[in-house]
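Before any comments, here is the structure.
All protein chains of the complex are present and in place, except for one that has been dropped.
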Amino acid sequence: MSKDSIELLKSHSRRLFMQRAALFSGMIALGGGSYILNPKKAWGADPIKVGFALDLTGPISVQGIPCANVAKMLVEDINAKGGIIGRPLQMYLEDTATNESLAVTRVSKLVQKDDVDVVIGGITSSMRNAIKDTIINRGKKLYLYPQLYEGKECTQYLFCTGPTPAQQCDTFVPWLMKNTGKKFYFAGADYIWPHTLDAYAKKVVEENGGEIVGEEYSPVDQVEYGATVHEIMTKGTDVVFTTLIPPGLPVFVKQLYEAGFRKRGGRIASVLYDESTMTISSPAETEGLASCLDYFRAVDDPFSKELFEKYTKLFGTKNPLSAAGGSTGTYRAVKLWEAAVKESGSIKRDAVAAALDHAKISEGPGGGAEFVPGTRHVRMNMYTAVAKDGKFDIVDKSNGPVAPKECLPK
Amino acid sequence: MAIDHQKLSRPVLPWIEGGLFTLFLFLPLVLEHYWVLFITRVVILGLLALSFDLVWGYVGILSFGQALFFGGGGYCAALIATKLQVTSVLILLPSAVAGGMILSFVIASIVLFGRRSPTAVFVALGTLTGSYVAERLLQGWTYVGGQNGIPSLPRLTIGSVEIEEGIRFYYLAFGLLILVYLGLRWLVRSQFGLVLGGIREQEERLSFLGYKTQNYKGIVFCLAGMVAGLSGGLYVFHEGFVGPAQVSPMFSTQVALYAMFGGAGTLVGAVIGTGFVEAVGYYVSQYWEMGWPILLGFLLLIIVTYRPGGLISFVVPDRERVGAFGGKDADVGLELEDKCHGHA
Partner (left out) sequence: MDIIPFGFDIISSMAIFVLAVLGLGVIASMMGIFNFAHGEFLLVGAYTVYLAQANNIPTWVGMLAAPVVVGAIALVLERIIIRRFYATPVAAMISTFAIGLVLREGVRLLLGGQFYSVDAPLIGSFFVGNVAFSKWRVAIIVATVLVLGVSYLLLSRTRIGLYVRASLENPSLARASAISTDRVYAATFAFGAALAGLAGGLMVPIYSLNADIGVPFLIKSFLAVMVGGMGSLGGSAIGAAFVGAFAAGLPWAIKPVVADVLVFVLAILFVKYRPSGLSSPWRR
């Protein structure tokens, strides 16, 4: 190979290295996908061990890395301000590699060998389901799950800080019907989140007088959507509500675009798209796409903007802070947990869980957040946004924090 | 290469086997809890690698689908445990074995049997495809959890005693490994084993001599499937989780790697290969997280090209190995001749 091509290769992998360099700087690699961030100066007290189980490699790494970045940023922040209850935080990071079987092994290391005091993480619902038993039953630890999901997770000691179907559909679906049309097609990946979220969304569609013209669930790694796209076009669909995930999602969006879906007035709705997810598609393909999340970069309250700038300064622009990826949920998880520990004065699981039950933070990306007592889910602001030219415009904001409506007492 | 008659009376293999046995017997007593979990996994995966070595090293069947029987056995046991609320070892492990056996029989009937003997390539491809198909099916099948798999598996019990991960589980797995190992060792050094060696070397000639080679291959393949199923049953309860990744082609090829690395055709080589790859992998990835797999690939390439006998060939002369691929055929033929003529 010529010298130029070797240089090309080197500069590329150097750039790749830089993307994660900010995350890993200061961290020590322990082998087998584990990393540890030790508190900087000498402290009088034993550290509190915080465990993070996130996908740093594999298809979901595009969501996992920002979560890890946020975690690191917050841990260093908290330590700089004196720790929690006089103790510093020690961050343990495990790469769950988008591989549930591997993740279980690594998370078991987190709770057994490293003996962390809390675990935050798991991004896809299948990952959460795979590791929750290891954490809660075998490891007897507290578990916070930061990502948007399908609801119905009412396990004790499992707290969810991401948006639920009620938060994502109750105002979003009517907006879609008002601003596009009444015929909905549901295209999802074949696992629990799409099925359950779509079930809720379909209910809202029907309650508002809409029509469901079709439904299709594809294998998670399918990259060929000709048949589905054709069905969508022939049925006169107005809104394609898609719960596909990468790697299928960008291919599907591309094929829909190529079929001329938007040209004839259709709109894609995908709650997984925000400014950072946009990078998987080209701007032409996502023009007009609508999404509903707890935060967009376009949200312009001062705290959110400041947070975003701080994050970007530390970690660059390649893996930005995003709601679709769970990094805003990670923010809430860490901060709410911090508040709970402060209130209970201890790190024992039952004490913290009791405090977490009604924990509240007044500021966060997109606004503050508060646990609804007895439900282990969080009330938060929701925003509807539409993609324009590769960026998002906020078109609707909720009137104050929206209720998650999960795990309600019968 | 001529036979060295003096070396005949000083076999190295039993020393290695004995040494490892003693080491593994006492290791968990001195290790931290996390490391006990680690070696338990090595033992369980070593069992799986054994199943691969059985078919590849002794019969010459390149099975890239052992994960199918491993994961399949695991799923069987997991389903019975969760749907029927059973936790007894005495029911779950045999069900895993049965799962492995049934699946391997199905695969054997498609890939191994038939009017004409299939080519090595077809077998490798067919087993790889089996693994792939199984993974896709499991991903889409909601009853068994789909992509989620089956999480939150209960612990195995003997009577009312729970077998927790750690020392208890280790000795269960270790005990089973020893049992299976001894059984297989006896088998391959018996007349049956001789036929297997013959099938590997010159299948046609053996069938002309009147042996129904397909039956032998089928039996061994199913036996390997059973061992793989047992390994799977142990694995899923140790981890508390079973998912489609455990039947995947990636996993199948990983197992093949363990066995080839350690050295095919020696049984203990498979276990050594597993331990080596897992342990070295853990340490090397401390310094070069993402580089370890590529290093592993290089090592495998070097071994395959220059030292097909695997790691164990550094210590064990080729004479003692019944399985070797790509060369050294003369040695093996001579060893078989030895046995036929009643030498030690």
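We call the chains A and B, going by the order they appear; numbering starts again at 1 in every chain.
Here is the rule we use: a contact is a pair of C-beta atoms (placed from the backbone, for glycine too) under 8 Å apart; a residue touches a chain by one contact, two chains touch by 3 or more.
Since the model is a prediction, treat every value here as computed from it, not as a measurement.
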Worksheet item: Of B:Leu25, B:Leu84 or B:Met250, which sits in contact with the chain we cannot see?
Response: B:Met250
Worksheet, complete the sentence: Of B:Pro11, B:Pro94, B:Pro118 or B:Pro317, the residue touching the omitted chain is B:Pro118
Item to complete: Just name the one of A:Met27, A:Ile212, A:Val251 or A:Ala351 that touches the chain not displayed here.
Response: A:Val251
Item to complete: Just name the one of A:Gly58, A:Gly214, A:Gly288 or A:Gly316 that touches the chain not displayed here.
Response: A:Gly58
Worksheet item: At which residues does chain A meet the chain that is not included here?
Response: 1, 8-9, 11-13, 15-17, 19-20, 56-59, 61-62, 97, 190, 216, 218-219, 222-224, 226-227, 230, 234, 246-247, 250-251, 255, 257-260, 280-282, 284
Worksheet item: Where does chain B touch the missing chain, residue by residue?
Response: 60, 62, 110-111, 114, 116, 118-122, 124-126, 128-129, 132-133, 136-137, 139-140, 249-250, 253, 256-257, 260, 290-291, 293-294, 296-298, 300-301, 304-305, 308, 325-327
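To be clear about the criterion, only the chains that are shown with their structure count from here on.
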Item to complete: Starting from the mean Cα coordinates of chain A and chain B, work out the distance between those two points in Å.
Response: 39
Worksheet item: In the complex of these two chains, what residues of chain B are touching chain A?
Response: 32-34, 37, 41, 136, 139-140, 146-149, 151-153, 165, 239-243, 245-246, 281-287, 289-290
Worksheet item: chain B touches which residues of chain A in the complex?
Response: 29-33, 57, 99-102, 104-105, 108-109, 112-113, 125-126, 129-134, 137-138, 190-192, 219-220
